[in-house]
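One protein chain is absent from this view; the other protein chains keep their places.
Now for chain A:
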Amino acid sequence: MSVATASYLVRRAAQKERVRILYRRALKDTLNWAVHRHLFYPDADALREKFEANRNVEDIELIDRMIAAGEATYNKWRHPDPYIVPWAPGGTKFCRNPTPPPGIEIIYNYGREDND
């Protein structure tokens, strides 16, 4: 394999990864904008259509430019208040109940032991 081919393949792999991550972020963002499933599914299909339309593009420079344009569009339409899983940084429960030090435990027996 020549050096040119190897560098081409490396660049293609990097492009594919960028496309995958862009699609993933855009799909999540679609879910942020469309809260209900019946709104989300058509939007997700439309997004997929946009990606599928350029499936067979071969020109490597053109692909780079299209990815850059796609990322710019994603950044422009990004949701200002996206959904974050509660425990993640920025989520509603982030650091709310940190794990107690080992050896401390609550035994929930609802006062039964006094009445037995």
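Throughout what follows, a residue touches a chain if its C-beta (ideal position, glycine included) is under 8 Å from a C-beta of that chain, and two chains touch if they have at least 3 such contacts; residues count from 1.
Here is the rule we use: contacts and distances are computed from a predicted model.
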There's a gap in the complex where one chain should be. From "Vacuolar fusion protein MON1 homolog", "Cytochrome c oxidase subunit 3", "Acyl carrier protein" or "Phosphatidylinositol-glycan biosynthesis class F protein", what does UniProt name that chain? "Acyl carrier protein"
Residue, one of A:K28, A:R65 or A:H79, that touches the chain absent here: A:K28
Residues of chain A (touch criterion as defined above) contacting the omitted chain: 16-17, 19-21, 23-25, 27-28, 48, 51, 84-85, 87-88, 93, 96-100, 103-109, 112-114
